[in-house]
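Can you read through this structure? Questions will come right after.
One protein chain omitted, others in place.
First chain written, first letter: the chains are A, B and C, and each begins at residue 1.
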Amino acid sequence: MTVLYFAWVREQIGVDEETLTPPASVETVADLLDWLAARSPNHAAALADRTAIRVALDQDFAQPDTPLGTAQEVAIFPPVTGG
Amino acid sequence: MTVLYFAWVREQIGVDEETLTPPASVETVADLLDWLAARSPNHAAALADRTAIRVALDQDFAQPDTPLGTAQEVAIFPPVTGG
Amino acid sequence: MQVRVQPQPFDTAAELAALSAGRADVGAIASFTGLVRADDGLTALTLEHYPGMTERQLAAIAAEAEARWPILAGTLIHRHGRLVPGDAIVLVAIASPHRATAFEACSFLMDWLKTKAPFWKAEEGRWGTRWVSAKTEDDTAASRWNKVLNP
Partner (left out) sequence: MQVRVQPQPFDTAAELAALSAGRADVGAIASFTGLVRADDGLTALTLEHYPGMTERQLAAIAAEAEARWPILAGTLIHRHGRLVPGDAIVLVAIASPHRATAFEACSFLMDWLKTKAPFWKAEEGRWGTRWVSAKTEDDTAASRWNKVLNP
């Protein structure tokens, strides 16, 4: 899957996107965040406060317990501030 | 005092304005409407349904029991429909 | 706030641009334009008004809005005379720091204007000419703003 990062999540992790293949045990959005946080200290820092993290699966907002299913594009970002 | 008429009140009475001197017994807006209604059949018809009549004294909205006081300009018209 | 009563058309673009021109404290501009609709084959709409009282009432409504909300700039224009379908009748535009203020003040001005400004509309069409009746829903819309003062 392609994992995209935006705003300060992108800045803290230091990359715009990564192509990753999580293990089968990573079933939900929350699982994915835990797995990503273990990849590097930057990932861990960026994802430390889960209340400040929002996730979209294939461009639709998802919740922590949403199954990843067949999502090809996962985006991780702070709460939006447009308008 | 000057009495001004607008919209269908003006059309039914047939004049834009009249200069009148009501007797001292005409103390309130309601008294004035009664007195005006007695002036002609057109006045009576225009002022027959008091729920459809609004009055302003010196360009401020007044109620039936508002005293005429020293008002120099009285306007009589239907409920407004601007905007 | 600027208030105008005029028979001439107005330039909405220029009016809106003027509200934020040369300043950097305006975060929100809400506007409302009312236009003549060709409902039921309406061919023209004539707005009669009460010169003198109209300006007084619009100024009073504008002052009330300024007392209730932090308005940075505003424009209130109401036309009178004979208009045809598609013509703009009224413009209300409010500039403020934040969007809630701009929306509320704009909505308030329109509601109060509908019930407190001495205008009367006459519709022309195949029926000839008929006066528009005041709507109860306009009184209801206007009265919701009283609750703020008298909860």
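Convention: a residue touches a chain if its C-beta (ideal position, glycine included) is under 8 Å from a C-beta of that chain, and two chains touch if they have at least 3 such contacts.
Quantities reported herein were computed from a predicted structural model and do not represent experimental measurements.
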### Summary
Check: shown chains touched by the absent chain are A, C
### Query
Which residue from C:Leu58, C:Leu76 or C:Cys106 sits in contact with the chain not drawn here?
C:Cys106
### Query
In the complete complex, which positions of subunit A touch the hidden chain?
4, 6-8, 56, 59-61, 75, 77-83
### Query
Residues of subunit C in contact with the chain that isn't shown?
12-14, 16-17, 20, 23-39, 85-86, 97, 99-100, 102-103, 106-107, 110, 141
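Operating definition for what follows: only the chains that are shown with their structure count from here on.
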### Task
Skim through the chains and flag the pair connected by the most C-beta pairs in contact.
B-C
### Euclidean distance of C-alpha centroids - subunit A vs subunit B, Å
72
### Task
Round to the nearest whole Å and give the separation of the Cα centres of subunit A and subunit C.
48
### Message
Multi-chain contacts only, two chains or more: what residues does subunit B have there?
### Response
none
